[in-house]
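A single protein chain has been omitted; all remaining protein chains appear in their positions.
Moving on, here comes chain A:
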Amino acid sequence: MIDYLLLEVRRTLRDVGFVIGGIAMPVMMYLLFTNIGEIDGGWKTASMVGMAAYGAVGSALNTGGGVAEDRAIGWLRQLRVTPMTPRQVVTGRALTGSVTVLPAIVVVLAAGGLVNGVRLAAWQWAAIALLLWLGSIPFTLLGLGNGYRLTAQTTGVANMVCNLGLAVVGGLWFPVALFPGWLRSVSAFTPTHRFAQLGTAVADGHAPTAGAILVLTAWLLAFGSYAVMSYRRYAGNI
């Protein structure tokens, strides 16, 4: 399974679309959004966490795009006639997702520290990276659910809608404080907002709130069930 993980990580990193959309875009948007106009230091940190989260969400969803592509070209079917078990394949895919979210997180955090002069304690950097990494699991599951259920094209569209929609409403691009009140209450229930909160809480020097963990766990269960349902229903026909 390690071999499969390595193969798929390598294939993902060679995907120009992934490197641009999943890694370069979040960094560029972060540098842009934090260097135009009057910016306070707090926003540089908050936006750093938001954009790292945005990149992680995109990369996590991208795993599903890979699954849909591999279904379409018959590669997953080919794997079914090798000694690999279906469980190894789907586990390998999920692990691929959790590895490929790392570049976006690391690169955006590095841009924060090196370019924008964000200063945090060493434990804070480590904790933010770790929490963003773990917190991206629900999004990998959402992507896998899409990838097993939808065609390659539809998966691409669905992932983009999920990514942009959840990023904007979740306040990864713009601070929620700018939202009208009703949107702010919606935002509080999005997985992306709560995902970013894991990081912003640590940046502010305290542990993530119970609310954030509760909402994110609910989404983990929902997306997890969706992935399992998609897999059970469609993987047999691969």
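The rule is short, and it goes like this: a residue touches a chain if its C-beta (ideal position, glycine included) is under 8 Å from a C-beta of that chain, and two chains touch if they have at least 3 such contacts; residues count from 1.
Assume contacts and distances are computed from a predicted model.
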Chain not displayed: protein name in its UniProt record ("Cytochrome c biogenesis protein", "Sulfate ABC transporter ATP-binding protein", "Oligopeptide transport system permease protein" or "NADH-quinone oxidoreductase subunit J"): "Sulfate ABC transporter ATP-binding protein"
Residue of A:Q78, A:S185 or A:S225 touching the missing chain in the full complex: A:Q78
Touch list for chain A against the chain that is not drawn: 3-4, 7, 10-11, 14-15, 69-70, 73-75, 77-78, 80-85
